[in-house]
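Note that this complex is displayed minus one protein chain, with the remaining chains in position.
Coming up: chain A.
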Amino acid sequence: MTSEKYFSKWVREAGRGHLTALLAWGSLLLYGIITAAQLRFKSDYFFFGMGSGELLRICAGLGAVISFLEFFYLLQPKKLDFYYSLPVRKNTVFWSRYVHGLMHVFIPLCLVIAACGLYESSFDIDFLPSAAGYTGRSILTFAGVFLIFYHVGILLLTVCGNVLPAVLGYVLCLFYGHILVGYALTPWAANYFRTYYRIPTFEKLDIMLAPFSLARELTGSNLFDKFEVFAYVPSGSVILAASEWIILPLLLFAAAQKKRKTERVGKLFAIPLAERAAECLLTFLAGVWSGIFLTELTGLTDRSPEAAGAAGIAAGIAAAAAVHFLLELGAGCGTGQKPGFLRGGIFRRKWQLAAECAAVVFTGMAFLAGASAFDSYLPKEGQVEKIGVSIDGIGMSNESYRQIRMGGERYETVLQLERYLLAEEGKTAAAAWIKSLAEKNRLTEPGLEPAPEAGMESGRAENKAPAEDASPDSGMPSTHAVICFHMKNGGEIYRLYPVYEEELAAFAAVYETEEYKRAAYPVADNEFAGDARFSWSDGVTENLMKLEKHEKEALLDACREDISDMKMDSLKETLLLGTVEIDSDRAMLPGSIPVYPCFTRTCSLLEQYGAPIDRTLADYSVRSVSVSTEKENVWGKRSSEYVDDPEEVEQWKQKAVPKSFDLQPLFYPLDYSKEIQAEVEDETTNSIIHVNCYSREE
């Protein structure tokens, strides 16, 4: 019998029971039918290939389940004896099952994706230009996803001798990278690097080391826009990482299946080296995680980073040793073997234990020793292409600012770092300001603590300094600045600096550059203004202004000039008068221009055009007011009061400021302890308007 026939005979034999075929063909065909039914109606946000979370989960699930179905015989002593006693080589049985599993996923996957591609091309004109590319990429990427999960499963089944470690090992493989990077290494950086905001390398590692996150990146399952999905090509680093997840396990299990000893079936590991590798990985993770856990628990990093580091490393060593001994104790339990340490003494793997502890110490030391280098690092101006700047409390609502100060999500910071991206004169000003900021915080010289005259309690740039407490003598920073250096080599470097009163004032040098103002106060180009509708908003109602094209252009020019002349300090003096709202059918046209009292040219024109720029909430007829007051000393608890007494209503409406005017909580704070909802009677439309407001500080 030729070897090809012999192999194909075993591929057919692997299909006994038809479970793999049933599962793969069943799930993929079902997916194809359901997808085809939905494509016709939801083709704008429903994708049959890349961008489909459902297909991602199906392929990942099939990879995991089929690896166990095909290779479970490796954990069954009776079946193994049966196969290995037959006139066939062990690797023929192994590789025939591998091919059988592949075949039963690849064929239906290609058919289903190709059929869906043809079907969508028949009715979706947007899809047609990218049909071939998208369909081809979808087949390749989802085959890649299947291979990642399939190979990891086979590797685990090959190196393990028992189903429990195989399943646990699989789970560990899926989550190890994410736990290590997200819950151990990142907290080390966040605790010991005073200017830590985020490290993109860690974030990339977090994705690359976690198969499911990587699969999402590979297949674009986190994208929602139709055209973005159709054109999506995974980045080179994602393709490289996916290839590594496919090839490395393949090489490992190809070698392991040769080395695997039949008699080790039933034990935890069929390959002794795998037992050591698992011990090392778990011990290292436990050590690194415990180290940072203790550090965070004691909160020592603020007072003495060195002492915290030493305590963290000591805790890491203790945890690593404890986990090592526990694993040694556990090795063999339930498999009829003696626990490992009974077989060779408690220190039977002393050098391995030493290496594990050394790795924990090295990791801890790397963060401790690298802290000053990290904090003092400032890229040279020539290396930086753009600088993104976001200062907490500037150009954001109090709700966002408060969330940031409470240590919550920094959605607004992320948006600002994209919006305030300086590449011209703003970049030069920002670079100089950042340098002075770093110098002020004494971060440019390695090993130096922040200047004592700054009165800082510690040099850590945490988000816990409430601006209202900040005063020149309080010793607390006024706010924090997040900086993103976009390097010319494509990299991104983020830093978070505490900003004191003096540096905040110095930020005017950046704020007052034309480039920064263009980002902060975008004004539509005159050419687009012709067909746009202009209205004046006072925070309560909008008044449409019937303007000719030249009037609109004149208004926009006036706005530009006023913005150009605007000083940062003026933000501390007054609130908005209102906003010029520009409504257009054109997408991406800047829609709202804030107008401050200092915008003399703009105000004059608006008056000329009949906009009631002096009208405030106080000029409206307010029927009643609901005041919700934060209880003192009880955070999050509020008391509500309904006011309809005309005198009291009159008092409240004089103090109320629409929330939409609260754009500079750092420069012009309001009384945020009171939230007011005013019930305004709109006489022109004879309706009631509910306006959410804050109160002016008394």
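One rule holds in what follows: contacts are C-beta pairs under 8 Å (C-beta built on N, C-alpha and C of every residue); 3 or more make two chains touch, one makes a residue touch a chain; residues count from 1.
Definition applied: contacts and distances are computed from a predicted model.
Here one chain is missing from view; checked against "Fumarylacetoacetate (FAA) hydrolase", "K+/H+ antiporter subunit F", "ABC transporter ATP-binding protein" or "FtsX-like permease family protein", UniProt names that protein "ABC transporter ATP-binding protein".
Only one of A:Asn222, A:Thr262 or A:Gln654 touches the chain withheld from this view, namely A:Thr262. Contact with the omitted chain, checked across A:Pro87, A:Gly236 or A:Gly382, is made by A:Pro87.
The residue from A:Arg16, A:Lys380 or A:His690 that touches the chain not shown here is A:Arg16.
Not every partner is drawn; the one left out touches chain A at residues 6, 9, 13, 16-17, 78-82, 84-89, 261-263, 337, 343.
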